[in-house]
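A single protein chain has been omitted; all remaining protein chains appear in their positions.
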Amino acid sequence: MRRLKVFKRLVIDSLDVITHGSKKYHLWMALLTLIMLIGMYCYSIQIEQGLSVTGMTDRVSWGLYISNFTFLVGVAAAAVMLVMPTYVLKDIDFKQAVLIGEGLAVAALIMCLAFVVADMGGPSVLWHMIPGIGVFNFPNSMLTWDVIVLNGYLFLNITIPFYILFRHYQGKKSKKSVYVPGAILSVFWAVAIHLVTAFLYQGLQARPFWNNALLGPRFLASAFAAGPALIIIVLAIIRTYTAFKIEDKTLKKIAMVVTVAAQINLIMLISELFKEFYAPTHHSESAYYLFFGLEGKTALLPWIWTAISMNVLATIILTFHKLRNNFKVLFFACFLLFVAIWIEKGFGLIVPGFIPGPYGKIAEYTPTGIEIGVTIGIWAMGAFVFTILARTAIKIETGELRYKKDK
Amino acid sequence: MSSTNKKWFSLNLNSKHKQGSSSCGCGKTSGGCNSHKEPNTELSEEEFFDAAVDASIGEERHKDGFDQVFDVKMSRRSAFKKLTASLLIGAGAVNTSCSFLAGDESKEKAQIDWEEQFKGNYKLMNNDEKKATVDRLVRSYQLRTGKTISMSSTNAEDDVLFGYAFNISKCQGYMDCVNACVEENNQDRNSQMQYIRIHEMEDGKGFNFNEADDNYYHEVPAEGHFYMGTQCFHCDNPPCVDVCPVQATWREDDGLVVIDYDWCVGCRYCMAACPYDGRRFNWSKPEVPESEINKNQHYLGNRLRKKGVMEKCTFCVQRSRAGKNPACVEACPTGARIFGNLLDPNSTIRWVLENKKVFRLKEDLGTEPKFWYFMD
Partner (left out) sequence: MNKCIIYKISIILCVVLCFSSCKHHDEEYHSVTDKIKAESKDYHGTSISSEAYIDHINTIEVTENDITFLIPERKGEIKSYSCTECHSKPLTQMQNEDLKKAHWDIKLSHADKMTMNCVTCHNGNDMDFLQSLTGDQIDFNASHLLCSQCHQKQFNDWTGGAHGKRIESWAPPRASMTCVNCHNPHTPGFESKWPERYNTQKINERK
C-alpha cells in the first residue's frame, strides 16, 4: 500500500520534472513532437494505401524499416557493455553511465518494436502474434525468438533501473541481491538479442549474402562499437547540459570498449571481403552489387564507400591513445563510427540481401518520402522517450527528486 | 463448334477459346463463371449454387446465412480470445455495429466483420469452424455486392500428394498459363501480379537465370531460345513455413503449401526465405473487376485477398482438390505441364519421374520442391 503511494508520487513528480525545464529543453521536446506528428501523418497514409507507398517491392521486400530495426537491436544490446563491469565486475567508474545506457536500451527497443510494426502489412491483426491468444510459431520461426528476446530485454531494462531509481527516490540504497541476478541475466540476454536477430537473416538459405556464419559475430562486434559510441556522445551532451557528473575516466573506459569492438569489426569485414572477392562465386553477386554495382545499377555505392571510409578512419583515430584521449577527437570518431555502422548494418546489410533476386533479377530500392517520414518520426519518438527517461533518472540520481512524505 | 457435346477436338489448340462449350474460356465448368451468355443446358446459375452449397455445407444449408452467423457456438477459449482481442483493436467495428441508423443488413455486415476479424487460424480450425468462416465470407460478399460466390473448404484427401513436372523442351513461351492463372486466381490487376514467370533462356548458356528475360514481348518461340517456367514449387521442406511467426502458412497433407490470408500479419519473412521467388505480397488493395472475378473459390485458394497479406500459387487448390488440373496445366497448348498424384504408382506424374531425366532447381538447398523439370 505504501509502495503504491510512493509510486504514485514518483509518477507525479517525474511528470512535473518532464514538463518543466529550460527554454532549450522545451524547444527540443517541441521539435521532437513535431517530427513525431509528421511521422504519424506519413504512417496514416501508409495505413490507408498500403505498403505500396514505400519503395519496397516484391523484389526488395524489406527496406528502411527493417534496416533501422536491425541496427537498433545492436544499439540496445550495447547497454550490456556498461552493465557488465558495473554490476558484475564491480567497476565503480561505470555506475553513473549505466542508468543512461539502460535508458538508451529502452528507447532503442521501443524504436525496434515501432519499426517492426511499421513494416507489417496488417498491423490490425498483430494480436495473432501474442502467445496464448494468437498462434506463436515457436521455436521454428526465428522471428518468434526475436519477439521473445526483445520483449524480455525490454522488461529487464525497465525493471532493473526502475528498481534502483525507486530505491534512490526514497533515499534508500538499492539491494545488490535483488538487482545483480537480473543484471547478470541481462548480460547474456543482450548477447542473445543480437545473435537471434542475426540468426533471423543468417538462417535463410535463400539469401547467400546473409547465409554466412560470420553474420552473427559481426553483428555483435559492430553493435558493441556503435552502441557505446552513441552512449559516449549522449553522455557528453548530458555532461554539458545537466548537473549530472560524469567523470572523464568513465568516458575513457567506454571509449576503450568502442575501440576494441571497432577493431574486431574491421578484422571481420576484411575476412568477409576476402571471402567474397578472392574466389568469387555465384553467391558473391550481392557483395559485388553492394561494393561495385551490377549491370550499371549502383544505388548503394556512395553509401557503402562512405561507410567503409568513415569506419576505417574512426577505427584508426580510436586506436591511437593520444587521439582517443582528446575528447573532441573522440566525439568526432564516435560520431563517424555510429553513422558508418548505421549505414553498414542498416541498408548496407538488408538491401543487398535481396539483390539480385532469387532468379538474378535486379530491381533497385529507393525509399520514398513517406517511408523516410515514418522512419524519422520513429527516431524522434526514440529520442523523446530517452529524454524523458534520462531526465527523470538524472534528477533522482543527483538527489533533486526525492520522495517527501507529506507535501 | 457447339454442335455436339464433345468439343475440344479443335486441331489448333493455340487459340484458347476453341476448347468448346463444356468449359468456357476461363477453364471452369459450366456455370462456374459468368461468361456463358446463352442459357445453359445443364445447370442454371441458382441450381449450380445450390448444388455447390449442398456439397460444401450439407445439412446446414436450411439455415440461412444470418442464422449461421448467429448460431456459432462460442467456446470459452474463443470467447476469451474475442474479448481480449476486441480490447486491443475493435473500435471501428464497434462503431458500425452500435450505430442506431444501421439497418438489419449493415448490422449483419458488422457482425460478420467482427467475427472475421477475431476468428482463429484456419489451420487449427475443425471442419465446422471452417464451414462457418466460409459461409460468413460468402454471405459477406453477397451483402456487399449482391452477387453469389461459391467457396469451398475441402480438406486434403488421404493418399494424395500433389506433384508437378515441367517439360522445358515443350514450352514455347506462349504464356497462356500466365493468363489462365491470373484469371483463375483473381490476382490483382493493378499491380499485374503473376504467380508464374516464364524465363526465356538462350541456348548454349545453360540455366542462366541472370541473363534470362522473364518479361519478353516478341514472337515466340524465339530462335535459339528455350523457355523455363517457375512458380511456387510447393517444397516438401518449405523454408517459408518454418519462418512464419504466426503459422499463417503451412504444408497441407496433400503437399500444397497454402496461406490463410486472414491470419497473415504481412511481415514478409516468408518472402525473404523463399529461394524460388514463389511468393507475392499485396502492397496495396488488390482489385479485380467484378465481371472478371472467378466465383468458384476455395478458402485457401483464389478467394479475394486484402491488402497487406501474402499470396502465392496453390496449384489451384479449388480445382486440384476437386480432381481438376490447375489452370496453367489446362491452358498450356503444348502439354509442357504435367500434374498429378505422386502417391499413385500409376499416375502420369510418377511415370515422368521414373522414366524421364528429371531435375529440380536449387536442390542443394534441401527444400525438396515437388516441381520437377525434364526434357524430351
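Order as written gives the chain letters A and B; numbering starts at 1 within each chain.
Keep this in mind: a residue touches a chain if its C-beta (ideal position, glycine included) is under 8 Å from a C-beta of that chain, and two chains touch if they have at least 3 such contacts.
All values reported here derive from a predicted model rather than from experimental measurement.
Looking at B:G206, B:G224 or B:G323, the residue that reaches the missing chain in the full complex is B:G323. Across A:T57, A:T197, A:S286 or A:T392, the single residue that touches the chain missing here is A:T57.
The residue from A:D13, A:E364 or A:E397 that touches the chain not shown here is A:E364. From the options B:Q111, B:S140, B:N179 or B:Q318, the residue with contact to the unseen chain in the full assembly is B:N179.
Only one residue in the set B:F226, B:W263 or B:F374 touches the chain that does not appear here, and it is B:F374. By the touch rule set out above, chain B reaches the unshown chain at residues 4-6, 8-9, 11-14, 16, 22-23, 29, 157-161, 163, 165, 167, 170, 172-176, 178-179, 182, 191-192, 194, 214-221, 236-237, 242, 320-325, 329-330, 332-335, 338-353, 355-356, 368-370, 374, 376.
Across the interface with the omitted chain, chain A contributes residues 57-59, 88, 139-140, 181, 184-185, 188, 361-364.
Everything that follows uses one rule, which is that only the chains that are shown with their structure count from here on.
With each centre defined as the average position of its C-alpha atoms, the distance from chain A to chain B rounds to 41 Å.
Residues 81, 84-85, 88-89, 117, 120-121, 123-124, 191, 197, 199, 209-212, 214, 230, 239, 242-248, 262-269, 271-277, 280-285, 306-310, 365-367 of chain B are the ones that touch chain A when the two sit in their complex. Across the interface of their complex, chain B is touched by residues 49-52, 56-58, 61-62, 116, 119-122, 124-129, 133-137, 140-144, 147, 200-201, 203-207, 285, 353-354, 356-361 of chain A.
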